[in-house]
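Here it is, the structure, as structure tokens.
A single protein chain has been removed from this complex, and every other one stays in its place.
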Amino acid sequence: MVGYITKRALWAIPTLVFVSFISFVIIQLPPGDYITAYAAQLRHGGEYLTEAQEAAMRQQYGLNDPILVQYWRWISNILFRGDFGHSLEWNAPVSSLIWERLGLTLAISTLSMVFTWIIAIPVGVYAATRQYSLFDYLFTVFGFLGKGIPDFLLALILMWLGFTWLNMDVGGLLSPRYESAPWTFDKVLNLLSHLWIPVVVLATGGAAGLIRVMRANMLDEMGKPYVETAYAQGLSERQVVWGYPVRVALNPFISTVGWALPALFSGDVITAVVLNLPTTGPLLLQALKMQDMYLAGSFILILSVFTVVGTLVSDVLLAWSDPRIRYA
Amino acid sequence: MAIETLEAPATEAAPGREEQLYTAKPWTLIWWRFRQHRLAVASLVFLVLLCVAAIFADFISPYTPSSIDRLNTFSPPRAVHLFHEGAFKGPFVYALKRTRDPETARVTYEADREEILPIRLFVHGEPYRFLGLVPTDLHLFGVDHRRQRINLLGTDSLGRDLFTRLLYGARVTLSAGLVGVAFSFVIGLALGAVSGYYGGWLDAGIQRLMEFIRSIPTIPLWMGLAAALPIAWDPLFVYVLITIILSLIGWTHLARVVRGRFFSLKTEDYVLAARLAGASEYRVITKHMLPAMTSYIIAAMTLAVPEMILGETALSFLGLGLRPPVVSWGVLLQEAQNLRTISLAPWLLAPGAAVVLVVLSFNFMGDGLRDAADPYGR
Partner (left out) sequence: MSVNTTPMPPERLLQLDDVHVHFSMREGLVRAVNGVSYHVDRGEVLGIVGESGSGKSVTARAIMRLLSKNAIEAGGRIRFRPEPGKEVEISSLPRDGRQVRELRGGHIGMIFQEPMTALSPVHSIGTQIMRTVMLHRRVGKEAARARAIELLERVQLPKPTEMIERYPHQLSGGMRQRAMIALALSCDPALLIADEPTTALDVTTEAQILELLKSLQAEMGMAIVFITHNFGVVADIADRVAVMYLGRIAETGSVDDIFYQPKHPYTRALLQSIPRLGQAPVRRLKTIPGMVPDPFNAPAGCAFHPRCAYAVPGRCDTLVPEVSLFPGDQSARCHLAGELPEEAL
């Protein structure tokens, strides 16, 4: 097991290097750089930068160096000093801008993931044990709908329904009057009344897919001889189903946790833009549109690092739950 | 138990049909199995109709996508009626009366139950070039009135007809999906085939690459790449680049399917036999292995189209993909971005409904194809 995890962890290192380089390259792709964009913005406001000023700024930010040098400067600062660079647009260190938002993204994603699992596992198991029942058909339809409706559309529809039918104050995480208020019970309630839409949006897409996966896995496993053996031991249906095939069917499930993370982060980004949540999404979008390279790059880097780590965690979980891998 | 697994091959086993079954060509078998999937067949019909509508969008739609009507902004969808006061009048719509609320200054529309506008076929309207070639002004249907218009799905903030724009958007969105899949098909097939056929370190390397790509959250990555495209570029060029960006990430799934098939086919006896008979590697791959997996590839491609469409829609919706004046469903949905507009004009979500329908149809069709792909399997 230790060998297996070490191997996986070692594999994660080149992935991380690659991912970080990609993050950096993406930001370097657009023709022109931040200074061009900054100058354009200033022009819009009626101010001008001279050629010399632009050149000086480029020099100051090291924008003229070869890309590998710039990359090395960027990544070594992150690794050794926790310095993600300077957001040129916000005129503030990137690290002061991102952590709070990343924390919120992580919190919402984790909450959605837990929610997804709580829905998907029992429903998938039940649908498989009662194959072709009304319940099974109902959730098959739900599964297809969840797959077909884009996250942002679902967010829009829920927002609209909440607004017109439930007269709720939607969008954001808190109503304006609570934003600077101290934490009270009412404020928590208010938070929850805002939080349900993103969580439902993110969990629906995930749950729809996972229910189908779980159902298919369960149907596969329930036909295997060891299930008959378990019945032949005198165990009741519930003991058999939850003790044996569910345990096995969960394994491919666990191995997809790592891949669920990228999907959740993706969903979170776009949902947050629609719902105007103070998570990474809107800031990342803004940064990309402004070509604020250090900010955007840091977001993409950190989200990717989270997913790499998530994949690693799911590998470890899988090894823990599946002896065939543990002792391979 | 032998008895339980014994399965007679045809379901509607008429005696003559069984004979046919043994002699049928693989594609006939696939088609037979596909036909049993009613939802998949319905999806296929729907998608074919939609594609035809998209190709002839300029003729079918009553207006052109950019024709603005300032006196007809945010007008609601018009219901098509057949009976007026109990009398059959053929298909018609009621005229729309525009009133302004004196207090809020908001424009409201109301159907004028007095004036009926019969729907005419082949009316002369705004000029356009049919399929971009033949100049004409003939439209499939419309109403004959100087002021009034027929807006089956309502209008947007500039009074443009949403039905027209939806049809024109279908061209861009559907073709982006198909072109994107074509790109990822080329990449996926090439890398998947190499990976599956040669195995070894090449396979390991390609597998790694696929893992890298899958471990990056797609939307931020797409956003990052799409944001790199300059706003000033030609919309058509941006469109091609966006589809390439989508396929740069979307090919991994296809490659996995191809690789898996190659791995299982490689060990088949008939492939070994071909190799022993001295067939070249190129011949073994193209003549012996590829035909055995075409149906799988088609199924996988069908399932990949909705991913592309969702990707295009999401990017355009965020303002990072296609931009006006290009009309795509994602671009149309940009209008429905804020709550105020949606509550004022919920019909602006119609392109969203279209996306859902198309994505579901492709999924159903792909599922049907995947089941039918192995005509000798269960």
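Letters A and B mark the chains in the order given here, with residues in each chain numbered from 1 onward.
Here is the rule we go by: a residue touches a chain if its C-beta (ideal position, glycine included) is under 8 Å from a C-beta of that chain, and two chains touch if they have at least 3 such contacts.
All values derive from a computational prediction rather than experimental measurement.
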item: Hidden partner chain, touching residue among A:Pro14, A:Gly103 or A:Pro323; value: A:Pro323
item: Omitted-chain contact residue, chosen from A:Leu235, A:Val257 or A:Val305; value: A:Leu235
item: From A:Tyr126, A:Phe152, A:Tyr244 or A:Phe299, residue that would touch the chain that is not displayed; value: A:Tyr244
item: On chain A, residues whose C-beta touches the chain left out of the figure; value: 224-226, 228-237, 243-244, 247-248, 251, 321-324, 327
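FYI, only the chains that are shown with their structure count from here on.
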item: Intercentroid distance (Cα basis), chain B paired with chain A, Å; value: 26
item: Touch list for chain A against partner chain B, complex; value: 11, 14-15, 18-19, 22-23, 26-27, 29-32, 144-145, 147-153, 156-157, 159-160, 163-164, 170-171, 258-259, 261-263, 265-267, 269-270, 273-274, 284-285, 288-289, 291, 296, 299-300, 303-304, 307-308, 311
item: In the complex, chain B residues that touch chain A; value: 208, 211-212, 214-221, 223-225, 227-230, 306, 310, 313-314, 317-320, 333, 336-337, 339, 342-343, 346, 349, 352, 355-357, 359-360, 363-364
